[in-house]
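For this depiction, one protein chain was excluded, whereas all remaining protein chains were kept in their positions.
Up next is chain A:
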Amino acid sequence: MPTMTIAKAINAGLRAALEQDESVLLMGEDIGTLGGVYRVTEGLKSDFGPDRVVDSPLAESGIIGTSIGLSLRGYRPVAEIQFDGFVFPGFNQITTQLAKMHARSNGQLTVPVTIRIPYGGGIGSVEHHSESPEALFAHTAGLRIVTPSNAHDAYWMTQQAIACADPVIVFEPKRRYWLKGEVDTEDPGASADPFRAHVVREGTDATVVAWGPLVPVALAAAEASAEDGRSVEVIDLRSISPIDFDAIIASVTKTGRLIVAHEAPTFGGMGGEIASRVGEAAFLSLEAPVIRVGGFHMPYPVAKVEEHYLPDIDRILEALDRAFAY
């Protein structure tokens, strides 16, 4: 099995999709000759040509909007948004147009557009380069949202998103782009369904749900907890819309405690959605309230203090302590 970085796995996934389906094409700023600012699309323009790997004008609404038009004509565009904080000029196209086209046409039209967005902090960057806007999109019906946390998922999710008849946003954890992992390019295995959560560590006393960049953090916290004699289960959510509530509820029913950890601010975030659902479905299994660990209600802070903003192992351990104190 080949080992590759997440960035390389996405590149390989895009390559496979371009090879398998002539209607697939990539669009974005700097994705062609440069290969993307993160080099995720490196080599694709030279191999597939400028009409399939399109260096677009610098215009996010234009990128999403023309992708919608291309999809209406039978193409499967994959739009790259260069950074999370720059998706907002295209927000209108995503939420009012892309998300609703299928419903508005009573199912006559499908718009299989994939939008790739490098997201999250931890890279020491300047403002608007470290956002986690997943909840803003998850709130909009008609979109699907996935986020890989490892190379194998990155390879398969990229292709699954492109093959999906619905619009899919793939949030790529940019600070993990260089994280290496084994990729089975023959068989997706448990990753065959991109919308299912994975239990990535079994445990009996508490559950931590995380996604994308925070999965390794949650795993490390679980390891550290084991030293205190606590058995912590970790779920990699993988899909933010839809959410695999069955997997979460099954775990909580077993462990009785739930921590949801994400980089986005907790207020109005996906953690609240998960907590509320679990409260409704597994109230009597809970030994403690569901606790959220996330960003603060502030603009993403400057890089020199981001380590105090981003949930780390200690913040998850503190939450576990609180949960065990009930």
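Methods note: contacts are C-beta pairs under 8 Å (C-beta built on N, C-alpha and C of every residue); 3 or more make two chains touch, one makes a residue touch a chain; residues count from 1.
Note that in this section contacts and distances are computed from a predicted model.
As stated in its UniProt record, the chain not included in the shown complex is "Pyruvate dehydrogenase", which appears among "Binding-protein-dependent transport systems inner membrane component", "Pyruvate dehydrogenase", "Acireductone dioxygenase" or "Acyl CoA--acetate/3-ketoacid CoA transferase subunit alpha".
Annotation: of A:N11, A:T41 or A:S67, A:S67 touches the absent chain (contact as defined above). Among the residues A:R116, A:H129 or A:R144, only A:R144 touches the chain that is left out of the figure.
The chain that is not drawn here is touched, among residues A:T3, A:Q20, A:T33 or A:T96, by A:T96. Screening A:D21, A:D166 or A:E287 for touch with the missing chain picks out A:D166.
By the touch rule set out above, chain A reaches the unshown chain at residues 22, 25, 48-52, 56-57, 59, 61-62, 64-75, 77, 89, 92-93, 96-97, 101-110, 112, 141-142, 144, 164-166, 195, 241-245.
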